[in-house]
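What follows is part of the complex, with its chains left where they were.
In this document, chain identifiers A, B, C and D correspond to the written order of the chains, with residue numbering beginning at 1 in each.
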Amino acid sequence: MDSMTLIAVISIFTAGITTGIGTMGPAFSEGRAVATALTSLAQQPDASATITRTLFVGLAMIESTAIYCFVVSMILIFANPFWNHAITLGSGS
Amino acid sequence: MDSMTLIAVISIFTAGITTGIGTMGPAFSEGRAVATALTSLAQQPDASATITRTLFVGLAMIESTAIYCFVVSMILIFANPFWNHAITLGSGS
Amino acid sequence: MDSMTLIAVISIFTAGITTGIGTMGPAFSEGRAVATALTSLAQQPDASATITRTLFVGLAMIESTAIYCFVVSMILIFANPFWNHAITLGSGS
Amino acid sequence: MDSMTLIAVISIFTAGITTGIGTMGPAFSEGRAVATALTSLAQQPDASATITRTLFVGLAMIESTAIYCFVVSMILIFANPFWNHAITLGSGS
């Protein structure tokens, strides 16, 4: 098994695992935040403006960690410096 | 085992695992959000409009993490740059 | 072990695992949503229309993640591009 | 170990595991839904019609995920395209 194949294989595997595992935390957290927002709305309908605004800021913060994982996956698939280096080596030789 | 086979194998495996594991988090979270929405509706039927709207926004956010995983799986199966590179190499030589 | 066998083996295994693991999350979530719906109905029978409608929308969202997994399994079994490529190679040579 | 044996082995193993693991989620969920239905019936006997109807709809949704797993197992045992392809190859050669 040559070097390029190995780099391709590990990039594919890591990209999938990073997104697959890394989105579990944000998904749970957003579910929790949304669930609590609904409970709070039912308990204090008058504060719906503050609750909704805080919820959206929080969801954006949490979504950011999911995006970190997605970005790492995309970098590994489409902008992988190790893969580019290997291709350069391969085509140059 | 030649390079193309190995890339195909790892792409198939990763695609399945990414979707299989990555949809667990969103599924749990949506179940939690829906469950809390139902509890809130039963507790405060008058706020059903706000609750339903917040629920749908939240479900969309959570579903987005499931879609990240599904997108990575689809990219690995149908638009895999490493596989395309290997086919190009194979047909060119 | 030749390439086609290996691709077949990993496709079979991944298809089973993806569905087997990936349906656990939706199953739990639907059970939770249904359970909460029943509790809410018992607590607030007058809001049964809103509760039932929200429950069905939620179940559809959750079922969608189970269907993602099932779709990936079916793609791997019946519309696997890597397998088709291998067959094309095999029959062409 | 020839190709057909390997495909047979992995099909048998995957079929068993898919059903064995994949029915845990639905089983738990149905137990939860039934348990909550019983609690709700004890709490609000007058709403038994609505509760029972919602319970049956929910059980059907949950059972569907168990059936996905069972269908994948049955496909792997009795309608496995990779196995059929291998038999065709074997008998044709």
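One rule holds in what follows: a residue touches a chain if its C-beta (ideal position, glycine included) is under 8 Å from a C-beta of that chain, and two chains touch if they have at least 3 such contacts.
Computed from a predicted structure; not experimentally measured.
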{"item": "Overall copies of the shared sequence [whole complex; 4 in view]", "value": "14"}
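As a working rule, only the chains that are shown with their structure count from here on.
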{"item": "Contact-graph separation of chain A and chain D, given in steps at minimum", "value": "3"}
{"item": "Chain centre separation in whole Å, for chain C relative to chain B (CA means)", "value": "11"}
{"item": "Centre-to-centre distance between chain C and chain A (centres being mean Cα positions), rounded to whole Å", "value": "21"}
{"item": "Chain B, residues touching no fewer than two other chains", "value": "1, 11, 13, 15, 17, 19-21, 24-26, 28, 30-33, 35-37, 39, 41, 43, 55, 59, 66, 69, 73"}
{"item": "Graph class of chain-chain contacts, one of line, ring, star, complete, other", "value": "line"}
{"item": "Every chain pair in contact, whichever chains are involved", "value": "A-B, B-C, C-D"}
{"item": "Partner chain B, residues of chain A touching it in the complex", "value": "1-2, 4-5, 8-9, 11-13, 15-17, 19-21, 23-28, 30-39, 41-43, 45, 48, 52, 55, 59, 63, 66, 69-70, 73, 77-78, 83, 87"}
{"item": "Residue ranges of chain D touching chain C (in the complex, touch as defined)", "value": "1, 3, 6-7, 10-11, 13-15, 17-22, 24-26, 28-33, 35-37, 39-41, 43-44, 46-47, 50-51, 54-55, 58-59, 61-62, 64-66, 68-69, 72-73, 75-76, 80-82, 85-86"}
